[in-house]
Structures are given as structure tokens and as C-alpha cells.
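Apart from one protein chain that is not included, each protein chain of the complex appears where it belongs.
This part shows chain A:
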Amino acid sequence: MESNNGGGCPQGKKKDDEDSLQGKFDHGNFHYEHAVGELLSSNLQEDRNRMMRDVHENPQLRRSMECHYEHQDRILPEGAVTANTDNEALRKLFKITIPYGIKYEKTWLINSIQSYCSVPFTPINLRYVRNQVEFFVQDASTASTLEDINYKIYDEENQKISILVEPSTETHSVQTNLKPEQMEVLMLTMNKRYDVSQKALDLQSLSFDRDLVGHETDMILDERKCMTAALQIIEKNFSELLSLNLCNNKLYQLDGLSDIIGKVPKVKILNLSANELRTAWELEKVKELDLEELWLEGNPLCRTFPSHAAYVRAIRNCFPKLLRLDGKELPPIAIDMEVPEIIKPCKESYKGSETLKSLILQFLLRYYVIYDSGDRRGLFGAYHEKACFSLTIPFNCGDPFLWEYFKYSRNMKKLKDPYLRRQLLKHTKHDIVNSLSVLPRTQHDFSSCVVDLCFQTEMMLCFSVSGVFKELEGKSPGIVRAFTRIFILASVSSSSICIVNDKLIVRNASPKETQSAFSTPLPSCFSSSVPTLSQEKMEMVKAFSTQSGMNLEWSQKCLEDNEWNYATAAQIFTMLQRQGRIPEEAFKQIP
């Protein structure tokens, strides 16, 4: 998109871009204004926004609109486009983009970057575009210093933060200040609106203030420079500010307001009612404020929630210490906790029968014992003649790359060719077992596994298993991967089941997952109690104990957990012993 900017761009091409943008975004979609801003200068963008909304209300605007329409098709605004050109500096700018920057607290992010950057810098026009943070810096040396920091900063989840630097072809003017006369007028106006006893500043409907209109000053708070100016005045003159009223200022976004946290952090009451905020994401930009009272009614975002309760919960999530919302006292948090807004994730999902649960666990243990054994041909008998299998790795799977799985990965979002789509779906049990045999040798961690039983009938069982495994060979041996596997089992006869569908997803494990992998000494299957036994079972326990070297108690537990299937119990025991996960006490003979 950026490459379309710059002088000399033919009119026709630009129109095409605008048309295609029109097509892509719904009317009323919040992002339209910012996307258009990518093509136009930020000044022109703000003016265009204003045009779209206020033309009929403000006679001054009609004047400037005529002026703008003349220049509409020019990318570079020449001198006389806006009335406030005197302070503008035409400088070369660099745009810094931080993908997924919206995840981070703004001050933490900027401070982190600053700490790595040898040159002090001021981010200009910091804004959020979708989930990215974008800002500008003014000189090349700062930009290149920032570029060197790319991938150097780690966040709390140990992910590297990428910092992308590009020369901004928006060689537009960046006006960060109002003229001194304008500031003077603004300051006087704001003084009049300040209530010293309450430490409250009322900037409601500021653009219609008589004093400002009279002085031909366009105080549109939605514009970056105006909000910045207002905040500067607040910081200087009203540093103890507790309450700020921004009602009815046609605010579409709060990017400019996000600076408030550094300037007057004590603000406790904020009124944003009757504006044009469309998503609750906007509030994230000011969530570092410790608000006690907030007004939001009359914003489009209020209508986006399925219920009033959901709206309240979402706002409280952003501002946990909030006491009053839209004029109403909020009940203490404790009551709300009974109805959590997102149901807490839990491990166990089948409240169904224990038999089913143990059937699935049995199946998984038997399957993975062979899968991890080094020779997967033993799985031949587990599959139906015409079973299906496919494997996928995530598109951006990060470091280290999943080389060994890449060429088999079937992702229909990226792969459109029907022939290849069919090729990558393995069809008969021969093909499947061959494909599985080619994948690297693994060691699965059962204690990490969680099973979700998705669907069951008399004929079939569908469930998914998620967990981690260690890769024992390949380019990065010892690396821990995370997987999700969906099995569909069908009953072939009254006593046997086989796999008809098998879907495997492999990704890199997160640092937390890697850390906790293989850390639990024993899987949960070794935790049942000890009832009395029949003669036959006693014999089995003794034999098992002799063969394994474990004492009777542990041998019994092992057999019980495997439904008294000696062979299975033996396999499990062997596997766990190889992994070194059976504690010494299992082998201690009771005197």
C-alpha cells in the first residue's frame, strides 16, 4: 500500500485504491478512517474525517472543504491546504510499526524500546491500527537505532518483539503544535471550564465553545494536534486533575488521549459519553488510568454487546477498580465473579461414564506406546482399511521451523489446488502408516495430555487429545512440540474398534509448556486405591512383580489401571521405566 504514495502518482491509480478500499470495508467500519489514512497524509486524513462528519454544522469547515476538494487527488498537500501551515516542518519521517503491539501496555512498550535505544526518541503520532502500534520518528539515525532493536526485546511470554522501520513516504507535514495564539486562546477557554474545588475540567462540546469559535480556532479534539495541545495545557496548569469531561466531542478514537497517563495520571473520573467510540478496544488505550467513575453511554460501542451485563463486565475487566459506570453504582466484584464472563477453561470435559474414559485412555496408551517405540508399523492393525489421516502445522510456526512436517502439512487456507489437497490426505492404512513412519521419533508426555470427548454414538467415538511430546531426532533433537490429535474410532465388531479418521496438528510448544513438560514424576493412571483380589488376580500380581521388579503394591496398581490386561500393563511399565519415571519406592520390597 505504501508504495502507492509519493509524488507523481497518477490520479487514476489512486482512485482505484480508494475504490477498492471502499469495497473492502463496510460503511461505518471503524477501520476505514485509519486505512484511508495510510494513503493520505495524516492532516488530510483528519480533515477528510471532519468533512465526512461535520460539513453541515460548521461553516468554517465548508470553506476549508472546498479548498480540500480541489486538492483531493494530490498525495502531497502543497502549502495552502490547511489554514495552519505556518508551524509545519516538511521533514522526512520514518514509520515504526510494531506488529501485535496492542498486546502491550503503552508505557511499558515505549520504555522498553527506549531502554534499548541509545538515542532518546519521542514517538510522534502514536496510534493503533488493528493490532499494530505505529508511530513516527523524525531522523534517520533514530530510525536505524530502532531498527537494530528489532527482535531484541522479549515480552512476558518470551516472544521477541519485532520492530519494523520504513521510510515514510508520507512526506507530509507533521504539525504537533498549535500556534502560540491558538494555545493562548485555548488555555483561557479551558481555565473558564475548570472547577478548582472539584479539580474537574469540563471539555464537553469543546468545538462549539463560543470563545473558540469567535477566534476561528478549530478545536476538534478528535484531531491529534488538538488533543495533544489540550493535554499539554492540562499537564501544565491542571496537574492535579481528577475529573475530565470529554462528552460530545465526536471522538472516534482515543489514540491522542493515551498520552494522558504520563501527564495527569491521577484522573479518576472520565466522561466519554456521546462520542463515536465503536469498540471497547479504544478503552485499552487508556486502561492504565485508575478510574473510579466512567461515562460511556451514547457511544456506538455500547450497542455491540449481547447484553447490558456483558457490557458492564467488559468495561470492568478493563478498569477493575471502577465504582460507577454511566452514573450507576456497580456492585462489588465478588458478586460478579459468580457469573464469569468467559467460563473458566477446565481440563476434564466428559462427565460421562468412567468406562468410556478408561476406554479412551487405554486406547491412547496402547497407541502411543507403539507410536513412541521407534517402529510405527505396529500401528497397522489400529487403522481401518480405508482410514484417513492428515497433518497440519501452523502457518507462522516460528522458531525452530517444523522442517520434518512441513511438506506434509495440509492447510486449506493456504493450499487451494484440489489435486494437492487430495494428495496430502492419506487414505488407506498402508499410506497412513508409511506417512507416520517418516515423521521423527517421539516421546509423548502423558501427564500433560488433556482429552475432550467430542461426540459419541453406539458406532463411533470422536475425541481430541492435546499435549506435548519430545522430538528425539531431526534437526532439533530434544525439542518439545505441542500437538492436538483428533481421532474418530468406529466399532468394527462387538469387541474391536479401529481408527477411521486421524488428524494431527503440530506446533512449537510455548516456553511455559516446554518448562512443565515431563516434570510430573508419574502419570495419573497410577493413583487408584487397593481393593481385595481374587486368586487369579493375585497370581497375576505376583508374576508381574517378579518380572518387573516392582513390589506387590505397585504391581497391583499398574495392573488395575490397565484393566488387568497383563500385556498392556507390561508395555506401560516398560515405557515408563525407559523414561525413568518410576520412583524408587516402587521397587522397595515391604519387609
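Everything below uses one rule, namely that a residue touches a chain if its C-beta (ideal position, glycine included) is under 8 Å from a C-beta of that chain, and two chains touch if they have at least 3 such contacts; residues count from 1.
Simple rule for what comes next: contacts and distances are computed from a predicted model.
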"Nuclear transport factor 2 like export factor 2", "Nicolin-1", "Glucosidase 2 subunit beta" or "Sodium/hydrogen exchanger" - which is the UniProt name of the missing chain: "Nuclear transport factor 2 like export factor 2"
Full-complex contact with the absent chain, from A:299, A:390 or A:562: A:390
Sole contact to the chain not displayed, among A:242, A:318, A:369 or A:570: A:318
Candidates A:243, A:358 or A:484 - the one touching the absent chain: A:484
Touch with the omitted chain, as defined above, among A:466, A:514 or A:551: A:466
Footprint left on chain A by the chain that the document does not show: 100, 103, 131, 279-281, 304-307, 310, 313-318, 339, 341-351, 384, 386-388, 390, 392, 394-396, 410-413, 416-423, 425, 427, 450, 452-455, 459-460, 462, 464, 466, 482, 484, 486, 488-490, 492, 500-501, 503, 505, 507, 510, 512
